[in-house]
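Dumping the structure here so I can ask a few things about it.
Missing here: one protein chain of the complex. Every other protein chain is in place.
Our next item is chain A:
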Amino acid sequence: MSDVISSSFVRRDLLAERPAPVKTTGFIGLMRTRLFNSPTNILLTILGALLLWFTIVPSVKFLMVDAIWSGRDRSACLVENAGFAVGACWPYIQAKLPQLIYGFYPEAERWRVNLTLLLAAVLLLPLLVPRLPAKSLNAGLFFAAFPVVAFFLLHGGGIKGFGLSWTAGLLQLFDESILGAGQALLSLSKTSAIAPLLWVVGSLVVLLGTAIQWLIFPLTWLRDYIQGTGQPVWADFAITAAIVCLIAFVLGGGVRTGGRALASSIGTFIATAIVIKLMDLDHGGLSIVATNLWGGLLVTLVVSVTGIVTSLPIGIALALGRRSTIPLIRIFSIAFIEFWRGVPLITVLFFATYMLPLFLPGNFTVDGLVRALIGIALFTGAYQAENVRGGLAAIPRGQSEAAAALGLSWWKTTSLIVLPQALRHVIPNLVNSFISLFKDTSLVSIVALFDLLGSLRASFSDPKWSTPSTAFTGFAFAGIIYFMFCFGMSRYSLFVEHRLNAHRRN
């Protein structure tokens, strides 16, 4: 036995690690194996180095070495005073920073913008980190509660009623438009050649309108009664809360299983009440800051975040509609997508801003920012629809067949099986559209909204800061800001893609 063990084939002590004969690690190794290992690579390395030299060096020189870091007005950034060819004029950015962030938002109210941004960050960041718990509550707060709170924070103003009044108002508006159309037909029938037909149709429409009027009469009466009481908001709130909680309870399964639905809807209403009270919405709320005073990064963020959050659902709905077997839905989706894709965004914005008001009925006005928002959301939605459709097409038919064979309905198959897979396939394309949307928000400056770039351009005209390098400094600053946001989105999308595609790595 001992002979075998002591035989010379068995090593007694471990060998010390020995460096490789040709260096394969570290900088030298990198040069040897990656950068200079073939004539083409040598050429490419030299070209790359030259490119870096001609871009990085001047940028650093402009942004840092030759930059002016402090001063009170333009004189600090002039060659005569500095004594050398001046690069970036940073005191100008410092002086204009509030305008670049808030636009003309009144100084005394800027805490509202800060609070909104803080809320957004507090709600969004945990949503982005997969490890943190309570995702559905977090998502609900960010996508449902936050937009409402942000609106009342940024815009201000209060509410005069609640769910019941709004429903009644909406139904009444709807009914009035039906009645109006009927009356228009009737008056047209006096002069037209097909008078009898028009008269019949008109009478029917008026009849329908009147019927609806009677049908919603209890609701409108209740609304008027509530508005007559001393506390219209709270009376309406109580009634709405009671009705909604009851519906949630019944839909949730009644006495047996409805407890959870009841509890969560009561919780939602309590939270809503607290928000209403905190922001004093029942007494007019915060003072109103009209959207034409908003500007700078605030507008850029509002437009892009709204666009990003609304365009994806629109895109998904359109993409599903385009694959629908119901001809009407399919034709509508195709027409909608092709229309928005065929029109440049600038045209959309011009149309929304200057022409839409001409078509809307007289007493019905929509805020300029909201019009731009709707235009951008629909425009991006059409693009996202095509992205999503690409993902849907990549899902084999067997997937929905297997789901159908298990008894899942179309809605459940789509939302649980098809969409989750389809969206994962197209994350790069979706984020691509988001990034391009973020940059396209700068187009809103042509319709008199001052986003980051618009505010920047406006600040160029200030004689106090006009120097040869002002414009370059400003654009460099805006470029850095845009780059930070876009690069952040890009990196995050890579992270999500990697994580969600875990199942494809074997």
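FYI, a contact is a pair of C-beta atoms (placed from the backbone, for glycine too) under 8 Å apart; a residue touches a chain by one contact, two chains touch by 3 or more; residues count from 1.
In this section, contacts and distances are computed from a predicted model.
Engineer: Which of the following names does UniProt give to the chain that is not shown: "Ferrous iron transport protein B", "Amino acid ABC transporter ATP-binding protein", "Dehydrogenase" or "Electron transfer flavoprotein subunit alpha/FixB family protein"?
Structural biologist: "Amino acid ABC transporter ATP-binding protein"
Engineer: Considering the whole complex, which of A:A241, A:A261 or A:I417 touches the chain not shown?
Structural biologist: Here the residue in touch with the unshown chain is A:I417.
Engineer: Would you indicate which residue among A:L171, A:I329, A:A404 or A:C486 is in contact with the undisplayed chain?
Structural biologist: With A:L171, A:I329, A:A404 or A:C486 as choices, the missing chain is touched by A:A404.
Engineer: So that we can see where the missing chain sits, which residues of chain A does it touch?
Structural biologist: Interface with the chain not displayed, on the chain A side: 396, 398-399, 401-409, 412, 416-417, 420-421, 424, 500, 502-504, 506.
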